[in-house]
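One structure, pasted below without further comment.
Every protein chain but one is kept in place in this view of the complex.
For chain A:
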Amino acid sequence: MTPTPFSQTPPAANTTLLEVHDLSVHYGYGAGATKAVQNVSFRLAHGEFVGLVGESGSGKSTLGFALTGLSKPPAHIEKGRILFGGKDIASLDAEQLREQRHGGIAMVLQSGMNALNPVRSIRNHFVDIFRAHGHVERSRWTARATELIGKVELTPQVLDRFPGELSGGMRQRVSIALALSLEPELMVFDEPTTALDVLVQHAVMNTIIELQKSENFTAILISHDLGIVLESAQRVMVMHEGRIVEDAPARQILQNPQAPYTRMLLSHYADPRAEVVELPGFADRQQRKAEGASRTEAATHTPTVSPRTRRTDQHAMVVENVSKIYPAPRRGEAPVRAVDNVSFTLEPGAALALVGASGSGKSTIAKLITAVEKPTSGSIRFGDLDVGKLNRRHFRRLHRDVQMVFQDPYSALNPLHTVEYALTRPVINFTGLTGTDARRRVLELLDIVGLSPVEEFAAKLPHQLSGGQRQRVVIARALASDPQVIIADEPVSMLDVSLRAGVLALLEDLREQWGVSLLYITHDLLSARVVTDNIMVLNGGAVVERGVTADVLQNPQDDYTIRLLDAIPNPRKVVA
């Protein structure tokens, strides 16, 4: 397990490396300018590991780019100074900036793994840097590259590979090694692990923490995930709407958060293994179940049964011994067995979690039960429909009852159609309503997902909505056909922590009120714990563990489940 980083003694040389004084960064000029960073001041001592936390749009990346002198128009420093080793970064020209990259400031980007040139080997990437700065003798190039690649826990063979031959985690390690090659005094990590798989994320974070200690550089870790930051950084700065609202040692943030915003962020973390799991807007599931039971008893006396619960033609989704084999990606390689002999039944009104790291086959299962892909063997039945052999012409029959909520709300809505159009189409296709009736139904759907004033939201284009609002539109669209089954493929993984609970609560309410069954696909065990009753853990396409969600997470049997649980960043683990 990761050693608690802030228990170590502060570096002896407690001198200031970086000083930011009253910095404001704006996008654009004049009254219409977006004030991304406002009046930020802080100082960094040599060897410090500082976390910078904030949600999307808080200005954290803008600040990171300003520190490294990488701000691009229309972003510009409105006022304030950034003193690095006594020099003002803003006053440097491009060539001075390039020179100071050696022994100065390096940055590792979120998409750093895509920052590698696909047609050049990893060795060439190192050579380019050595040649540009001339700080390593030609005879030592290979030795130095091998040494650097070793620091990020990769083998020297990697040097002769091309970026396309490496996994995402390996590429991110390479870009960290490249940043290290200039022996920087300050490393800025901008969401270094966000694009990586959970298990890999954990391993790369550990490498960064180890490196920071052994190389003793000063580090700023920019992340949206307070859990990751608290696990690794000594000091945490919390950013909200362009301002730093809290700047305190990690332990203090955790035990005694001052700013209400920090408290709100912290309230969204919990240990999925705990006896009682509560999130804002969610009481513990077990307790809710108990309350719900008494409520239904009470309800039997009053005839206020919603129209949906009276529905008699509810079907279960029955999946039996399903396998999906994709042809080999390259000649001579084995075919890919994406799903391996999986069986389960999704009862009407039930909530089932499908959990696993990326590549575990969970999204393939979603494609199979929505007939987007055909299974290689096995059968999938929904009522009298044989989903596995469903013809394209009969898709409407299936999609009337089985709908999907997509992972990425930014790509699931056509950018050129208004919300109204996106919702009107399924209403017309599935319910046969037209004209004013269809419009009334659309506005009703918007009301159900909590987007009001409805008229205003109906007229909006997707880019005028926030991520959470877009995901609500996607959910409203899934509801348009009045479905029996909703498949939610990582519905909250692209959203800010504070928005997640709202979307999850919406899904949960819909399930309870409308009797919709939910297949919840995720790698996030905490959200699985709060919205589902049963869970299946997938590894390499096969089910390795299944059972009641709370039981499985509290007493995991399989190694893989335990590893997934350990990989969850949880600030409370640090204190324990």
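Definition applied: a residue touches a chain if its C-beta (ideal position, glycine included) is under 8 Å from a C-beta of that chain, and two chains touch if they have at least 3 such contacts; residues count from 1.
Throughout what follows, contacts and distances are computed from a predicted model.
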The complex's invisible chain, by UniProt name, from "ABC transporter permease", "Cytochrome c oxidase subunit 2", "TonB-dependent receptor" or "Alpha/beta hydrolase": "ABC transporter permease"
Listed residues A:R123, A:R477 or A:H523, member touching the removed chain: A:R477
Among A:S41, A:Q96, A:S343 or A:Q513, residue touching the chain not depicted: A:Q513
Identified contact with the non-displayed chain, of A:S139, A:Q255, A:N391 or A:T436: A:T436
Contact residue for the chain not shown (choose from A:V40, A:I89 or A:M404): A:M404
Those residues of chain A which, in the complete complex, touch the missing chain: 27-28, 34, 56-57, 74, 280-281, 306-308, 370, 372, 395-396, 399-400, 403-404, 406-408, 410-418, 420, 422, 424-426, 429-430, 436, 439-440, 443-444, 447-450, 454-455, 459, 461, 463, 467, 474, 477-478, 480-481, 498-499, 501-502, 505-506, 509-510, 513
